[in-house]
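Other chains dropped; remaining ones untouched in position.
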Amino acid sequence: MAAGRTAKTNAGRFFEDYQVGQVIRHAVPRTVGAGERALYHALYPARHAIHSSDAFAQACGLPAAPLDDLIAFHTVFGKTVPDVSLNARANLGYAEGRFRKPVWPGDTLRSESEVIGLKQNSNGKTGVVWVRTRGFDQSDEVVLDYVRWVMVKKRDEASDAPPTVVPDLKPALDVSDLCIPEGLDFSGCDFELAGEPHRLGDYQPGEIVDHVDGVTIEEAEHMMATRLWQNTSKTHFDGTMREDGKRLIYGGHVISMARALSFNGLANAQMIVGLNGGAHANPCFAGDTVRAWSEVIETADTDRPGVGAIRLRLVATTDGTVGSLKDGAGRYHPGVLLDLDYWALMPV
Amino acid sequence: MAAGRTAKTNAGRFFEDYQVGQVIRHAVPRTVGAGERALYHALYPARHAIHSSDAFAQACGLPAAPLDDLIAFHTVFGKTVPDVSLNARANLGYAEGRFRKPVWPGDTLRSESEVIGLKQNSNGKTGVVWVRTRGFDQSDEVVLDYVRWVMVKKRDEASDAPPTVVPDLKPALDVSDLCIPEGLDFSGCDFELAGEPHRLGDYQPGEIVDHVDGVTIEEAEHMMATRLWQNTSKTHFDGTMREDGKRLIYGGHVISMARALSFNGLANAQMIVGLNGGAHANPCFAGDTVRAWSEVIETADTDRPGVGAIRLRLVATTDGTVGSLKDGAGRYHPGVLLDLDYWALMPV
């Protein structure tokens, strides 16, 4: 057998490889459809009616049931991994995430990221990279965009630090920033079919909803989900990277699990339209039993018939603690997996 | 973080919450299609040709391959769980199940249950509730109906017992009760493509067929299946409910596994059209190796070309015992998981 071993594989980008203003077109567009939907419903206990039933969605003014919003998020996110987070030490945050149009079966999604911020860390070994990622459909319309920042290794610790640029990000989207799907009308919402009678006016800021149910996670499930989004981060698949053979679960798997669990108490938070922020507080592993609770942050009206907006904090835990997130020093409790701040649309 | 924890989650109905004549419209309609079919075939070794191939189904007079009959059953059943069996102690039986029309990719299913019987148990702590559940498609036509009875906890043991109403149920459907899909014609059935040469005349009442093969079940599989049917019963998902971390497997998972295994020996029992009765004799857990055998109860002709009906007892076991169900005291052997009595259509 001949020699000639070559290095054609993707080693990922290091901190020095990013410049503010750079736009990275991510690889491998993906057509999503009925298969992805069915798998989503098999992997998560997803039950929001507008994503489950064409007939229900049509009664709400849409042409058919759009794919679950997080299918769009995971697909767009997954494409960024080889270019943004292959050498990332940590996923630090999200901001200004807007779901601009629903994604329908048959749509083809691709992603681009623009580097909008850079800041070398004081240790000289790593830096923070801010990107604004846009997901496009086959008509080059933006279906989703969001800002994400990650800590990335430097290739060469001796290399110069780039000028520091820290983007000015909104702590949360205003309700006027949200994109409401064309035609959406909740004025005739069938609350029996939706699964709960609670409407926007029934929720109060500060209210805590315990979603009660727990799901114990298996390796096969989170790997199938993560592959489905074509996320290539090897920590999610390669059991030889840790002594115990466990694989670090993709943070997005926890987001989808918690969102699906939140149906029980928030069945009418039908569609996710904004992502204000989020932290993956602790890693999740197979064998963990994920539970969730939500806090109502605010509610708002929109100009669409029957459509309100609710801003929620969604928390996933492994210990079932409800209503408490951090210790006195501001550190997340060890049982907290996720702290996510998002906007959803709900019948008024 | 604010206080105000609220109880918006569904606590399920208790025995006192049911009245004879009450109709419960179940939540979350569901559009089913190509994705659900592929998952069904990945989760069970399903091979009945009429559900596997559009071309085969068309040669049998249908417009395309209908979804596997049990996809309809599980979907309709899953919707009833939050209203009927969240506080159930036991699933006691099925009767008068009729598959009235095939379900096609793109159909949207929803369910309603009518309470048709109530009987408080002598211990005063629980009662039996009989419901007749109907599954509807997007045109509000019934695709499936069946009677099921469950033992449900009382909320308050001191509450009065309701008047006892025990419905009069058929021990088995007559062949004239069965609904045969419009256009079905087995007269040109291609037995080579179907997988076996055995037709209705080759089966005799009393005949036992050992389906031979075994499948060892994994947690990830039964949870994916059960979520796919939007069945929310927490015992199937939450590994903290038992000391050994195992989750109680949804009885319907065993039904589908046994039905799929029965292809080997009953490949031409193409479509399920009637459910006469059934018992989940013992619980099933991950790690169990499920095997199946069938007993022919009776065979009958129908008025459709080439279409016969076969009534079968389908038994799933964990120990591979064939032909024996109960001990001298009438108790199921510990290795028996399922004892199901159903009608299928088979070429004559």
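Residue numbering begins at 1 within each chain, and the chains themselves are lettered A and B in the order written.
In the analysis below, a contact is a pair of C-beta atoms (placed from the backbone, for glycine too) under 8 Å apart; a residue touches a chain by one contact, two chains touch by 3 or more.
As the structure is a computational prediction, the values presented were derived from the model and not from experiment.
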What is the copy count for the full homomeric complex in this file, when 2 chains appear in place? 3
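Rule of thumb we're sticking to: only the chains that are shown with their structure count from here on.
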Distance-wise, how many Å sit between the C-alpha centres of chain A and chain B, to the nearest whole number? 36
Using the touch definition up top, name the residues of chain B that touch chain A in the complex. 1-6, 8-10, 25, 27-31, 33-36, 38-39, 82, 105-106, 108, 110, 138, 218-221, 223-225, 227-228, 230, 232, 234, 237-240, 245, 247
For the complex, give me every residue of chain A touching chain B. 33-39, 41-45, 47, 49, 52-56, 65, 192-196, 198, 202, 204-216, 218-221, 264-267, 287, 289, 295, 322-325
